[in-house]
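With one protein chain held back, the other chains of the complex are shown just where they sit.
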Amino acid sequence: MSSIWTNGGLSLSLFGESHGPAVGAVLDGLPPGREIDLNALNRLMLRRAPGRSTLSTPRTEADIPEILSGLYNGKTTGAPLALIIRNTDTRSGDYAEFTNKPRPSHADYTGAIRYRGVNDPRGGGHFSGRLTAPLTAAGGICLQILSQQGIEIASHLYAVGHVTDRPFGKEDDFQAIRHNLEELGLPVINPLVAAQMKQEIEGARRTQDSVGGIIECRVDGVPAGIGSPIFGGVENVLSSILFGIPAVKGVDFGIGFEGATLYGSQHNDPFTVENGRVKTKTNHAGGINGGITNGMPLVFRAVFRPTPSISSPQQTVNLTTMQEEMLEIKGRHDPCILPRASVVVEAAAAIAILSMLGEAL
Amino acid sequence: MSSIWTNGGLSLSLFGESHGPAVGAVLDGLPPGREIDLNALNRLMLRRAPGRSTLSTPRTEADIPEILSGLYNGKTTGAPLALIIRNTDTRSGDYAEFTNKPRPSHADYTGAIRYRGVNDPRGGGHFSGRLTAPLTAAGGICLQILSQQGIEIASHLYAVGHVTDRPFGKEDDFQAIRHNLEELGLPVINPLVAAQMKQEIEGARRTQDSVGGIIECRVDGVPAGIGSPIFGGVENVLSSILFGIPAVKGVDFGIGFEGATLYGSQHNDPFTVENGRVKTKTNHAGGINGGITNGMPLVFRAVFRPTPSISSPQQTVNLTTMQEEMLEIKGRHDPCILPRASVVVEAAAAIAILSMLGEAL
Amino acid sequence: MSSIWTNGGLSLSLFGESHGPAVGAVLDGLPPGREIDLNALNRLMLRRAPGRSTLSTPRTEADIPEILSGLYNGKTTGAPLALIIRNTDTRSGDYAEFTNKPRPSHADYTGAIRYRGVNDPRGGGHFSGRLTAPLTAAGGICLQILSQQGIEIASHLYAVGHVTDRPFGKEDDFQAIRHNLEELGLPVINPLVAAQMKQEIEGARRTQDSVGGIIECRVDGVPAGIGSPIFGGVENVLSSILFGIPAVKGVDFGIGFEGATLYGSQHNDPFTVENGRVKTKTNHAGGINGGITNGMPLVFRAVFRPTPSISSPQQTVNLTTMQEEMLEIKGRHDPCILPRASVVVEAAAAIAILSMLGEAL
Partner (left out) sequence: MSSIWTNGGLSLSLFGESHGPAVGAVLDGLPPGREIDLNALNRLMLRRAPGRSTLSTPRTEADIPEILSGLYNGKTTGAPLALIIRNTDTRSGDYAEFTNKPRPSHADYTGAIRYRGVNDPRGGGHFSGRLTAPLTAAGGICLQILSQQGIEIASHLYAVGHVTDRPFGKEDDFQAIRHNLEELGLPVINPLVAAQMKQEIEGARRTQDSVGGIIECRVDGVPAGIGSPIFGGVENVLSSILFGIPAVKGVDFGIGFEGATLYGSQHNDPFTVENGRVKTKTNHAGGINGGITNGMPLVFRAVFRPTPSISSPQQTVNLTTMQEEMLEIKGRHDPCILPRASVVVEAAAAIAILSMLGEAL
């Protein structure tokens, strides 16, 4: 039951394997009567789709979701919205040997133990990053619903390897990101870092290596009073879905880990009044106090480990002989997952936020 | 329903307010027939109890849980285990004004909006760190059950303000922590940092300030194959409960955020064979691949923001007049929550780990 | 995790054993700001309390719940409401032999297998009907909340053994039940059946036997549009909690099992207009179409098997010798549980209905 996420009446069920017939999602609990623009959804999917540039894997997939239910006359009906995305460009031969010689830091080894050797190993099977395609499609629908009520979500590449963007901080950061994504091909705030990030990624690709990084995400327009104390906190809910994105190994909110060295007098966000509304002067808390939104933008970060699929030789263990052996992974892989992952983070956040608004059925 | 945490057949329900009659917990789904040593549980509670030293709040609570159900002849019965801890030393007068003049970075403001002004504000009510007392008691029971099957959990103060301990890395780290906790009063690996950390905390106290930090936790003895892909991953499950501890603003696994600058060739953990068993040479993944344990120790960190209750004057907003005002918080507060929080992290981790072992009813 | 019931953001956790320190409940997700009259709650508890007449077990318990959390200034706070009821009049000696010689149709045998012999057997332990005391207290709180918004619930003894009351059908049935309960001591619509029912129960008591029956319950004032199709239907939700009452072996809605012999043309409820509102001429569907309320009163029935605790000799098996043996149950038992169970049914229904109104947090 590990592939179902549920909160506040909204649930997301993901299914599929990388090289099976299709991947898909069921979103159950969507509020009825919301208009969904399928063309806009398909455009959003392009941000995640592979094969768009040398920055990503050469595998190409149209990634156009087919909606099977829950939409009628262009609107959500309140019934479960199911969508599937057919797998087309699969070459399963690439993956045969990994069952016996697991790739380091992949799920080949752990998956085989968990599922007693019967899981579908082709392309990582159900562990594949390909599962983020239906996640993105489901989240894209939530993004549209949120946008209709004034909630906008954007993320940027906060860090790629050693290259760092500046953190969120200005009103027009969202425009900058959108502009840079279109013009420079990367979602960053500071346009000057785009070229350096590409260089970092290109360098990893050339050396048959990979590089990780950090995605920072902001959610504008969430009213104060959303979320709950203890286990129903915005942090709990968001992290429970964000760790569902393969390669995410850490999540923090507001100033997060960087706040460990601050004193309370520095970290606390003083209240102020702006245009007759309660605000805070700083936003070190990332818009969340006691698990509940305070009306400031939600800010959080997710760290992505470098993708473990690298072509340079690595040490593994032959599970039959129990001898150490060297392994060279061929296949088609992303040297850096972050350019494609930013839309996935936004999509996951949208599902989580929508689930907390109390409108799910 | 925000105060219920549930996974894999085990659920924890927390209840109570800081200044109400009692706080408590219900653990439902415990495996039957496990011996529980209540004296050991009470000793564990002392690590979290307030009033033990100048490092913590002067509020003193015996914090001895009363078990109401689920134990019979010293063993778990399989029925829900309920426990309560009476609140005794409460001075509610301290908190009256915060409803109108919310403390910065506290839940006074967000709680009032969420609960339309009717929540119990005394001592932070249900948002209080006091809720970690029943959490610790419940987790303490799980710690004993895990220990009986060879799973041990320990944590240390990875950082207090600018003072940092060395990370986990050696077999005997657990003994070092236990020894230093007993001898030096702080759970650290490197004994030399204990004095500096105390100084950092004492300094914060003297300046009517507070200081945050990072707790690193390790779980030894978890077999490979525990956890699930996507939303059932060990990271998802652990973070969903860890963010239930007030003040936690970030969680990462293995090398976590520090791994963002590594290349895949550096980050990957090569497989090796040790005493006929599959291991990894490094443990950057924190013992988790694809959401599933790989047999290496689980390692994760939680960042604690400095406690927002500081005595120095802070700016807030008078919600009646909507004017900015200065606020001085009196009350009794911890200058640093981390010394008391390490056992809470271990307790929360124990609940999460036990829930994933497939033994819950 | 079997003792937690959850729906639509509201959850109920029951704990305790018949002869342990206390039984109790945690209600998480109650809407905040609802006034609770504790005196009225205690009066309601009397309807379930044992020892009130010769119709029930001589065991006497004050059954006054102590509220531990979630109430402040007489109102719900939105935080979990926990309550406990101490067990006082327990005589555990009565139950010792049943572990080895299980009572027919009790949970002695199945509980021992399920919990590998370590469950608390005293008084039936966690299986005891005593758990309906905290269920009633929790439901009593929900009954008050519902009543404040115009939703009223009442039930009557539809059948006790061979004596049957007339089914719900008139507007003033609720008054009749209340009147008869007060005057005649039994919740019935037709006052003439009260004496016969008492005779039936008294006869069972005299012959060291027990007698079952049917409770019919009606909920007035639920607006149309509550509930959901498929697994979220009003029938699914109500039955999932009603079968939590020990001895309930069947639940049906509207005309239920009696409708099996009707044709569609007879069973269908034709729509009509009454005072400008849509109604149905008959209510064979019990107010539910497609799992969703249609604005008519909800009507359902629960059948209670005769309590298995009878004093006359019964055949059992000695689990040590695996020989058949005769068993005589001493103890204190109800010859008929139905007079005390009607308030339990109403309480359970109140929890279920409140959970479906979309107001739970």
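Each chain carries a letter (A, B and C) given by its place in the written order, and its residues are counted from 1.
By definition in this document, a contact is a pair of C-beta atoms (placed from the backbone, for glycine too) under 8 Å apart; a residue touches a chain by one contact, two chains touch by 3 or more.
Model, not experiment: these values are computed from the prediction.
Engineer: Of the chains that are displayed, which are in contact with the missing one across the whole complex?
Structural biologist: Counted over the whole complex, the chain not pictured touches A, B, C.
Engineer: In the full complex, which of B:164, B:228 or B:268 touches the chain missing from this view?
Structural biologist: Per the contact definition at the top, the residue touching the missing chain is B:228.
Engineer: If the hidden chain were put back, which of C:33, C:185, C:221 or C:291 would touch it?
Structural biologist: Checking each option in C:33, C:185, C:221 or C:291, the one touching the absent chain turns out to be C:291.
Engineer: Residues of chain B in contact with the chain that isn't shown?
Structural biologist: 8-9, 79, 228-229, 361
Engineer: Under the stated touch rule, tell me which residues of chain A contact the chain that is not displayed.
Structural biologist: Contacting residues on chain A, toward the hidden partner: 1-4, 6, 9-11, 13-17, 20-24, 26, 28-29, 32-33, 66-70, 72-73, 75-82, 84, 114-120, 125-126, 360-361.
Engineer: In the whole complex, what residues of chain C lie against the chain that is missing from view?
Structural biologist: Per the touch rule, chain C residues meeting the hidden chain are 1-5, 14, 102, 104-107, 109-111, 113-114, 126-127, 131, 159, 161-162, 204, 207, 209-214, 224-233, 235-236, 239-241, 243-244, 246, 248-257, 259-265, 267-273, 276, 278, 280-281, 284-286, 288-294, 301, 303-310, 312, 314-317, 319, 322-324.
In the analysis below, only the chains that are shown with their structure count from here on.
Engineer: State the pair of chains with the top count of C-beta pairs in contact.
Structural biologist: Answer by contact count: the chains A-B.
Engineer: If you average the CA atoms of chain A and of chain C, how far apart do the two points sit, in angstrom?
Structural biologist: One centre to the other, that is 46 Å.
Engineer: How far is the middle of chain A from the middle of chain B, if each middle is the mean of its Cα atoms, in Å?
Structural biologist: That gives a centre separation of 27 Å.
Engineer: For chain B, which residues are shared contacts with two or more other chains?
Structural biologist: Counting only residues that touch two or more other chains, chain B contributes 1-4, 14, 114, 126.
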